[in-house]
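Left out: one protein chain. Kept in place: all the others.
As written, the chain order gives the labels A and B, with residue 1 at the start of each chain.
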Amino acid sequence: MMTIGTLALLSIGLPWIGAVVVRLIGDRRPAAQHASAVVFALAGAVAAVAMIPQKTDANVLDLPLGSAFGHLTFLPDGLAVFLAVVATVIGSLAVIFSVDYMKGERQLGRYYSYVLFFIGSMVGLVLSSNLLLIFVFWEITALCSYALISFYNDDPKAVAAGIKALIVTQVGGIGLLAGALLLYVYQGSYDVPTFLATASTLPADVLAVMAFGFLVAAAAKSAQFPFQTWLPDAMEAPTPVSALIHAATMVNAGVYLLARFYPAFEAVPHWKLAVVVVGAVTALMAAVMALVSNDLKRVLAYSTVSQLGYMVYAVGTGGIFASQFHLLSHAVFKALLFLSAGAVIHAVHTRDMREMGGLGKQMPVVKVVMIIGGLALAGIPLFFNGFWSKELVLEAGREGGPAWAWAFMVVGAGLTALYTLRFLSMVFYGEPKGHGHVHDAGPAMKIALVPLALGTLTTYLLAGPFGGFLGRALGEGHEVGTTGQVLLGILTAPTTFVALAVVALGLLAWWRRESLSGLARALRGIGTMASNSFGFEAINRGIVSATVASAESLRTTHNGVLNWNVFAILVGLVAVLAILALGGA
Amino acid sequence: MSLSLPLLAAVGVLGLLGTGLLGLLVTRNLIKAVVGLQILVKGAMLALVLAGRLAGQIQIGQSMALTVIVADTIVSVVALALAVQVRRQFGTLDLQALSTLRR
Partner (left out) sequence: MNPTLALTWLLLLPLLASPVIYLAGRASFRLGKSAAPARWLAAVALAATLVPLYYTGEAVLRAGSVSLQVGAISLRMDGVGLILAGTVLALTFLVSIFSMPYMRREEGEEKHYALLVSMAGTMVGLGCANDLFNLWVWFEAMAVTSFLLVAFYREQRGALEAGVKYLVQSAVGSAFVLIGIALVFARTGTLELSQVAAAVAGPLPLPLPLAAAGALFLIGFGVKAALVPLHTWLPDAHSQAPSGISAMLSGVVIEAGLVAMLRALGCLAPMSASWGAMLLAFGALNMVVGNLMALRQTQVKRMFAYSSVSHLGYMLIGFGVAVGYGIANGAAGGFFHLLNHALMKGLAFMAAGALLYALHISRGSHDPLMIDDLNGAAGKYPLTALALTIAVLALGGLPPLSGFMSKWQIFVAGFETRSAAVEILVIFAAINSVLSLAYYAPLVNRMYRHEPSAAVAAGRSVSVLMGAPLAVMTILVIVLGFWPGLVDAITHPAAVHLVSIFGGVGALARF
């Protein structure tokens, strides 16, 4: 029996070794690349799953890294192991899906090596209990995300999207960086368990800077307001990558960070409110944007942003269990939706939903599983995991959050139902739009889709054990009962009925969309604003063009004439002398 | 007289430094820039000798100045060799023309 420390290293290391192996195999042997990628991804998943019975609340492994870098330690507690399993299992399914999806693509070695590198790093991110290492893995996942978004380097849009994702998440990451540095300076180590146990002994202002720094980092990583713009653009990535990184795993890292450190920051003034505001604003705003987009993957991206908003909101209201439960549901059903969308896109060679329609006949399996995923997203009772977890989030919000935010979230649930129906019907129903021959999904694709569909239909049955598994990470006094108790609690909560009514309204709105055209016209202003991403793109563009303009004007000062260069030296000397003279006086 | 010698030398140092720097700032000719540089370094040499005198260790000041003369000669030779090449390749010694690398 391997110790959990070994397993932790294996679940990081096996995918990483796989990354190197795939690269070494070389692009001339694609079959071997596909096969070894699948093998190493699955091996990582096995190692991660094997950690489940051995989860512990104590640090395992302890390797000193040197003076300012602390010790390499891992904490495979329930929360960490859960997310490691999600990362490796969905990672494996995405890799299996890729066998069909990426067939015939060039530079497969680069593709698989980054995917595998990502899987290992994501596991490292959740297992680390050294804040520096968390930051390191945090940045590695951003690096992989960037490399995979811009996988199609010949497409300028893909390159721009990749760099945008990298820079936005890095800017946010500075919040985490500052937090880690403060922790080291004030605590003398990067150890997370120590911090969680003794956070209240740190100076209040330091703790506040850390709390809000982490919130900034989490918002950037999880594409929350005001950093949400990178995720829709990230849809230039190959679809399995979108499913894995930009729906099921990496974007959850922000939620994970907030949930992990919630016990330490809970008491920081205004922090919880700030988290709620970020989550609620994002959830509603992104839902509106999902409603007006015609690009299938962008709709799903906005939907991801919106659902992540629900999770962030849940953390802010103290519903750690609700947030993680929704994270689980969302990881499964959104990966399913993305992968089925990938199958569709692979079949029709476009992402524009206006050019789809009537695809149900040609792709029966994809249609069924995608509808299952859609119903979970929409929150339709009773057999879909999305319904249960979303109601749990809303109920947690009603109990622990401000009323206005709760109202936001409930309206968001209605909008979710509306846009889900919209994209499902645009893709699968209506008249075929003459896309010629449509080929059905390949066998590897189906192998990946079916387990996710089954998961969507069943994961809510694990509510009780899942709560027990997370255990201490949920905080004191947050014990979760059995599955029956949890589900019964949801069914009898007042929120559920309100939410169901709103969801029904959303469905009705789609049904009667013809007669609501007057209302739609009235709301067109909002739609236009939503298509323009509520001005956030303009802000991004402004920052970029201001930077470029200042770079260009700085360049004009470098005129290359020797006299001026000598003059600059003299200016430097005079300035230093003057400052010394003034400082000495 | 002997009292004012250091003062005189100090004025000389400042004069040489100022002249050298001014030359470097205003000339458009590479050879003249090298001359400006020479004047600047001469000022530094005089400063070293003066420092030796003020510190009461004139020999050290002088030997430093001698070392600087050697080093300075090498630098000047290199500079002039480059100037010859510049004249050959650019067809001019104009510093304004010698600004193809910029930005």
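Things worth noting here:
In this section, a residue touches a chain if its C-beta (ideal position, glycine included) is under 8 Å from a C-beta of that chain, and two chains touch if they have at least 3 such contacts.
Computed from a predicted model, the values in this text were never measured in an experiment.
Taking every chain of the complex into account, the absent chain touches A, B. Listed residues A:G162, A:G401 or A:G506: the one in touch with the omitted chain is A:G162.
Considering the whole complex, the residue from A:R106, A:H270 or A:R541 that touches the absent chain is A:R106. Residues 13, 17, 20-21, 24, 30, 33-34, 37, 40-41, 43-45, 47-48, 50-52, 54-57, 60-61, 64, 67-68, 71, 74-75, 78-79, 82-83, 85-86, 89-90, 98-101, 103 are the ones on chain B that touch the missing chain. Listed by residue number, the positions of chain A touching the unshown chain are 64-69, 106-107, 110, 132, 135-136, 139-140, 143, 146, 150, 153-154, 159, 162-163, 166-167, 170-171, 174, 177-178, 181-182, 184-185, 547-548, 550-552, 554-555, 558, 560, 562, 564-566, 568-569, 571-573, 576-577, 579-581, 583-584.
In the analysis below, only the chains that are shown with their structure count from here on.
Averaging Cα coordinates per chain places chain A and chain B 63 Å apart. Listing the residues of chain B that touch chain A in their complex gives 21, 24-28, 33, 95-96, 98-103.
Touching chain B in their complex are the following residues of chain A: 555-556, 558-563, 566-567, 570.
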